[in-house]
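Only one structure is covered here, and it is reproduced in the block below.
One protein chain omitted, others in place.
When the chains are written out, they are named A, B and C in that same order, and each has its own residue count from 1.
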Amino acid sequence: MSIAEGTKPRRLPDRLSSRPSRILKSWEVLLAGIAILIFLANTQASPYFLNPWNLSDATLAFTEKAMIGFAMALLIISGEIDLSVAGIIALASTAMGFAAQYGMGTPGLVLIGLAVGVVCGAFNGVLVTRLGLPSIVVTIGTMSLFRGISYIILGDQAYGDYPDDFAFFGRGYVFWVISFELTLFALFALIYGGLLHFTNFGRQVYAIGNNATAATFSGIRVARVKMILFLLTGVMSGVAAVCLTARLGSTRPSIAFAWELEIVTMVVLGGVSILGGAGSILGVVIAALIIGMVTFGLGLLNVPGIVMSIFTGALLIAVIALPRLILLIRKGRTS
Amino acid sequence: MKDTETTATPVLRLSGVTKTFPGVTALSQVELALYPGQVTALIGENGAGKSTLVKILTGIYQPDEGQIVVDGDPVRFPSATAATEAGITAIHQETVLFDELSVAENIFLGHAPRGRFGLIDWARMREDAAAILDRIGARIDPRTLLGDLGIGSKHLVAIARALSVDARVVIMDEPTASLSQAEIEELYDLVERLKGEGKAILFISHKFDEVFRIADRYTVFRDGEMVDAGMIADTTEDKLVEKMVGRSMDAIFPTREHKPGDEVLRVEDFAHPTEFDGISFTLRRGEILGLYGLVGAGRSEVMQALFGVTRPSRGQVRLNGETLRIRAPADAIANGIVYVPEDRGKQGAIGAMPIFQNVTLPSLGTTSKAGFVRMAEEFALARKYTERLDLRASALDQNVGNLSGGNQQKVVIAKWLATQPAVIILDEPTKGIDVGSKAAVHEFMAELAAKGLSVIMVSSEIPEILGMSDRVIVMRDGLMVSEHDRDGLTPETLVRAAAGYEGEAA
Amino acid sequence: MTGFLKSREAILLGALIALILVVEMRFSGFAAPGNLADVFNDTSILIILALGQTLVILTRCIDLSQASNLALTGMVTAMLNASMPGLPVVVLLAIAMGLGLVMGAFNGILVWKLEIPPIVVTLGTLTIYRGIIFVVSGGEWVNSHEMSAAYKAFPRAEFLSLPVMSWICLAVIAAFAIGVNRTALGRAFYAAGGNPGAAVYTGIDVGKTRFWAFVIAGGLAGLCGYLWVSRYAVAYTDVAGGFELDIVAACVVGGIAIMGGSGTVLGAVLGALFLGTIKNALPVAGISPFWQMAISGAAIIIAVAFNTRRETGRVILKSAEAKA
């Protein structure tokens, strides 16, 4: 069995199966199929659906959440989670509103929004990586803390004196029906897709999520990678805060309430394993589109938002349960 | 003990038991008999199949073939409870205890005494626990939280747990591994008492002194097969060692003509608050340094501190004369020191990632450009090293988790060789892998040493240590006990040094 | 006793007493027995839910659907009561618990048989259960005057000068104290979460144990559904919205380890009481209610930092032991 002298070792192929066959079996294709079906159903259900302006408006319902979702996807793949993202939005928005009161210009406001995101992300990151606390609990705490600070600052008041050009981030159009937010969404999809799938950093994120101990033994600085991921999630929450605040034109402490669970739902529906180690940005993009289309399509039929959420909740469980159910039934048959 | 009893029918008998796992046959047509009032020692190297056997006897695993016969009737143990109910109890080698529960509850979990309304009677449970602990001479308060105990006391609790059921068969899987000398003596007394009560005892141990002290019978396993059995009185330690390592004696290790060169690595007065102390050694270019000792001797801990996984409290590491500051594995890797860990599944391979990505993980700096991965480079690097190790896989994008143990190990070794290290530490490099893969790994190790790579090989397998090392260091209880040159070194010397048998030094 | 004094529960109890005393200093009368009884009564629902959640967390799972379960069962009982005022409260209670059990069992079966991560399962059922409320009620509220007097009176009825609500809570606490500490299933929750691998060696089926945790948590959420709706005398879709995280927070403050296997009934009760006291004290002590959220958040972070540090004590190894 040992290597015989002179014999040429067996050559291993790079890939087991051809690219097309692998793609066909992937989660993303399943999701894309569902997305197409929903798209077709929508076109049948309402004559208003296929209007470019309407579709453009509809994207605003998910772009901000999806932007956070990209960073959250990386974080969840690494085996952590951040439930404080909506709290960060509230705090960042409050900070921007506060600065706007004192006449701060648009560039300064954006910087403040992003800076609050960084600080909050760093706070989460330090608690998780330095003190070794479980991220789900830490961020349940910081979720209340961040939003709570907004409540302390604002109470029942609102900030609304934003400069006119600030509105561009939430209401501006880059080209025809392509809104600034949609552009940003596409841009971040590419950036995060690139980061996760084509860089050393992304590879390390997968390795950590799959087996943090083996990753440590492989020379990956696990705490540092996780810290960066918390910072990224914080920054993206800051970006979302800028867009949402600009879109609403006002800040109240209840802004973006309960978004954290919607964002996690989007990420998990996109095929990111909640246990870490698996998932893709493409999946998250498609999941965002699915949720956006369901919301918009049912909205056109004046179906209340809460009923739409039954659909997303059921979809979430169904897409994860079905493959396992089928496996279970097959196993039952063979044994 | 009457003579008639020794020839009496066994309480428990295994016949033709076979158990296979994907890629590995753990047990093959194994026979075993346990007699009332007698201690049967089960002897074998790591990976010989002892632990699998224990799991089959306690209902954790079900055998693929063969029979378990209790009192002459064939039985099946579909769960742990079933085995307990059949009167079989075990002290497991790995901790199967609960840190967050009290000592009393750890002893009685699953069969706690019930009081009124069928509720658990805590008072009685504590009393009973105290009684059992007292019986084994353990001075532990049953109300203590298990997590607050040291590893030795935890082991005593595990023993108490095994004795809390009224069993006829008691399995002890390396029961003295973590005990102090005084505790070991008390355990021996306990074994005598259990014998007196007519219980059949299966005693698994590496330590020949204790086998000869307390066992009545022996059974030797090697590579999942039963190779010998008989009465202790009819054998000698040398014979048992030979039986135990027999196969490996015959195995051909690569011939190594190359002479070690200059000193590469020097470790001085290395210490850790809890794991090891006073470790000093050197390593030369092209040398294979064997590090031998029993499980728990602190070998892996020294190596992991050297690699930066844990922080030593004291000591110096010099590479080519320069003092290194190693705070994390990344620092060690940057300096050309790499570590192939013992626990493949947890520390070595990332099962859900493809082969090529596993191989390139510590080398991403060289396969990437400006931080971006280059798949073609990755495949090339992965192919280069996996093919040299004769990896058996379908393709390089196959997930490592789907490979056999031996092939997983090749991937892990390939991963480290791809970093082109100066020093490679191999922790139990051939543990639990098949003979063919073993040979490939050994041959490659020799080849690497010949090319000037310095190797530290941690191993519990005596033939491997003897067959591969230029020099051998033996550790026991976190300390270096002896250092040996390859020439004239015998298995017995090593076993004695590691077990502390017949004095301290060899 | 010295063991208790060093425990997390004792420290939390100390913190709770300190909190009450601080409020008492600002507003005398807060620490009066009558007022404390009111605080307890007001926190009863949180306590009951936190106890259910405790079991789930003990087994290394999490249930985010409790608040939705509560709201749905509450709505169903209110609608039943509105359409059939003659239906005795006992029957409604049974229906509420039964419905809650079924929803808990649905979570549990997905976790047990399909091995879907609990957070995903309950994230899904959180929205599904809540959505169903809107579907069954058509978005309509059930208001006070549509409910029968008996329906509203039950939790308020006083027995030995305590409302029935408080008695139910005390009964649940007592049942948990016995059930968790003195039954095989109760101990199995600890084993299944503390060391799932080892639990197998003691004959415990980890998946089944998790299932039961979800079932019990669901049943209690159903019970609370009736209690909540009858207490506030109104049922609508958004009842107890966002409460799921308050429940988890109460458990965390109470020292229930999110990694499973560790925590006590007393801890969960004290954790819930701590948050409940803050909620009740703020308006009384004249602190703006807007401070409440930040204070709860800070309490959670402090609690988890405190608890986790105590748990990760270094294992003292053999050589050190031998030297000592």
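The definition used in the following text is that contacts are C-beta pairs under 8 Å (C-beta built on N, C-alpha and C of every residue); 3 or more make two chains touch, one makes a residue touch a chain.
FYI, contacts and distances are computed from a predicted model.
S.K.: The complex lacks one chain in this depiction; which UniProt name from "Dihydroorotate dehydrogenase", "Hydrogenase formation protein HypD", "Rhamnose-binding protein" or "Sarcosine oxidase subunit gamma" does that chain carry?
M.R.: Options "Dihydroorotate dehydrogenase", "Hydrogenase formation protein HypD", "Rhamnose-binding protein" or "Sarcosine oxidase subunit gamma" considered; the missing chain's recorded name is "Rhamnose-binding protein".
S.K.: Which of the displayed chains are touched by the chain that has been omitted?
M.R.: A, C
S.K.: If the missing chain were put back, which residues of subunit C would it touch?
M.R.: 27, 29-30, 35, 38, 42, 134, 137, 139-141, 143-145, 156, 228, 231-234, 236-241, 279-280, 282-284, 286, 289
S.K.: Could you list which residues of subunit A touch the chain missing from the display?
M.R.: So the residues of subunit A touching the unseen chain are 29-30, 33-34, 37-38, 41, 45-49, 51, 54, 57-58, 60-61, 155-158, 160, 167, 170-171, 247-250, 252, 254-257, 294-296, 298-308, 310-311, 314-315, 318-319, 322-323, 326.
In this section, only the chains that are shown with their structure count from here on.
S.K.: Calculate how many whole Å lie between the centre of subunit A and the centre of subunit C, each centre taken as the average of the chain's C-alpha atoms.
M.R.: About 30 Å, centre to centre.
S.K.: So in the complex, the part of subunit A that touches subunit C is made up of which residues?
M.R.: 83, 127, 131-134, 136-138, 140-149, 151-152, 154-156, 253, 257-258, 261, 264-265, 268, 274-275, 304, 306-310, 312-314, 316-317, 320-321, 324-325, 328
S.K.: Tell me, which parts of subunit A touch subunit B in their complex?
M.R.: So the residues of subunit A in touch with subunit B come to 1-3, 9-16, 194, 198-204, 206-207, 210-211, 213-221, 277-278.
S.K.: Give every residue of subunit C touching subunit B within the complex, in rising order.
M.R.: Answer in residue numbers: 3, 178, 181-184, 187, 190-191, 194-195, 197-198, 200-204, 257, 261-262, 311, 313-322.
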